[in-house]
Structure formats: C-alpha cells, structure tokens
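Note that one protein chain is taken out, while the other chains of the complex remain in position.
Right after this comes subunit A.
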Amino acid sequence: MNDRRRINGPASGTQPVVFENKSKALGRPQRSRKPNELRKIFLQTGLVPAAAGSAYLELETPSSTRSFIPTTSTIKLSCAIQGPKPLPRNSSFSPNLQLSASIKFAPFATRQRHGYLRDNVERDLGSHLENALNGVIIPDRYPKSALDVTVMVLEGEEDCLWNEEHGQERGISGVGLMNVLAESINVAVAALIDAKVDCLDLLSSGVAARAADSETDLLDPCPSEHEALACACVVGYLPARNEVVEVWSKMAAGKGREQVAEDLVDAAIKAARGSHKILTEVIKESLKHSIKTKHSANTKTTNDVEMKT
C-alpha cells in the first residue's frame, strides 16, 4: 500500500465483464432467398495493374441487424494471372500452355487462421480449380509458355456459425469450401478473359445442396443458414457447349442416391447458369470501359512531328 511506484488496483476488487452471448440467443439466421435464388455477386476485372489479368469477386454480406458481430461469413476473392510467360528453366519442351492454378487462404480469411504454407485443403482446392480451367483454355495456342492463376481468399465461407465449437454434427461438412471453389472458378475465368487468354467458353460454376429431411434443391447454399446439409455438389459448366468440366459432390450413402446426385448436378448447373449471366455482363462492361479508355488515351498522345532538315 505504501509503494507509490506501483499502480495499485482498487481495494475492493472488480468483477470481470461478461458479455451476453447474443447470437446464440438470436439463433441461426434463416435463408430468406428463394431456393433457386443466388446471393448477389460483385465482380470486377482489372484490379491488379501488375498482372496480365485480374478480377475481384465478393458475395453479398448477409444482413445481421441485431448483432454487432456478423454471424455468418461471406466470400471475398481476388485472382491474378501471370503470363503467358516462358517456361521455368528446368522444365522440358512443351507444345502446349502449362497451366498452374493455386488457391491460398489469407491468414485472416476464416476464424481458424491459416498458415503461410499451403495446407492440404488449399492444395486440394487448387487442383480442382486447375482441373476446371484446363477444360476451358485452348492450350495449343500458347506453345512453350506457362500461365499462373493465383486466387487469394480474403474471406472464406465457413460451415458453422462463429460461436459453434465444431461444425455440424449431422450432415456433411465442407460446403463452405465448395462455395469457395465455385466462386474461385468464376473469378479465375473473369481474370483469364481480362488477360486475353483464348478460352472455349465462359466457364461458370455453381453449387447446389439439399438440407437434411428436405427434397428441395437449394442453389448457392449458405451453410451457416442450415442446421445440416445432406448433400452438396459443385459443377464447372460450359454453357455454349452444354458441357460439364468439373464435378465435386459430397453426400451420405443411402438408397436412391444416384437419382439425388443427378438432380443435384442439374441444380448446380442452374446455379452456374446464373453466375454465367453475371460473368457475361461484367466482361461486356469491362470491354466497353477498356475501349473507352483506349479512345481517350489515343486522343491524349501527341503524334511525332517530322523534323525539318
């Protein structure tokens, strides 16, 4: 008590502050969209000036009016394309374009922090993305060159609410990752078009799922809005050719699952068609913009004047 150099606490002691766990009381957010309605997408190309092509994608944030902390997570992705560039020194001759795609979660992307090294989940998603993009580029147009597609996940969707300890006890897990993959494909295609890489079509991707004890196909499911999802499927789809280049599905074993799988793929294609509309609009808009800026740049530059000698 006599020590004046110390800052002493109050003599009577204090009570620690306890916050009411409101979101638990609020309960699970409910899906307010129709079963066939996608979340709104923000997509823009050409954001990274140093890259040959780039794009940024963001899904709408669910409105949580009653809680300060957002109860659900959303998806924010940026994608950059490097190349076509020379093959690395140690690689052998290849008459085709060598595509390498990778997905990296930012350390802060999910509530569970990610390290700087690529973990298994990221490698798995990256190979799915590479597989899908290999189905849309025309590799023989670019002999002896490499193309790097890098998707950075700035915010990734999670399977559970933030205050739930470990995901859902019932149903499947990893639907959040499926959403991340689907939107990664969409953002990578927008960046590929921005990089002016020859593509067969506008590859687009969508997710469909079914809640447990339900027969309705939900397009673009938000996993935190459902207590349990029984099955889910993501497809990469080429609309002009009506071709599927990538399928990834998860479902529990059971009777009649072939029919369910077929219905789910059809529903996921519907979701992909929805994102295709957005991709088309975004690319047309960026095309209009680039033509406009080109015109203004042309009028600004001064022409060389012939020297009088």
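Criterion: a residue touches a chain if its C-beta (ideal position, glycine included) is under 8 Å from a C-beta of that chain, and two chains touch if they have at least 3 such contacts; residues count from 1.
As a convention for this text, contacts and distances are computed from a predicted model.
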Record-based protein name (UniProt) of the chain missing from this complex, from "AP-3 complex subunit delta", "Small ribosomal subunit protein uS15m", "Molybdopterin synthase catalytic subunit" or "Exosome 3'->5 exonuclease subunit ski4 (Csl4)": "Exosome 3'->5 exonuclease subunit ski4 (Csl4)"
Among A:Lys40, A:Arg111 or A:Lys284, residue touching the chain not depicted: A:Lys284
Contact partner of the left-out chain, one of A:Asn36, A:Thr74 or A:Ser94: A:Ser94
Contact footprint on subunit A, counting only the chain that is left out: 52, 82-87, 89, 91-94, 138, 142-145, 193, 195-196, 198-202, 238-241, 280, 283-284, 286-288, 290-291, 294, 301, 303-304
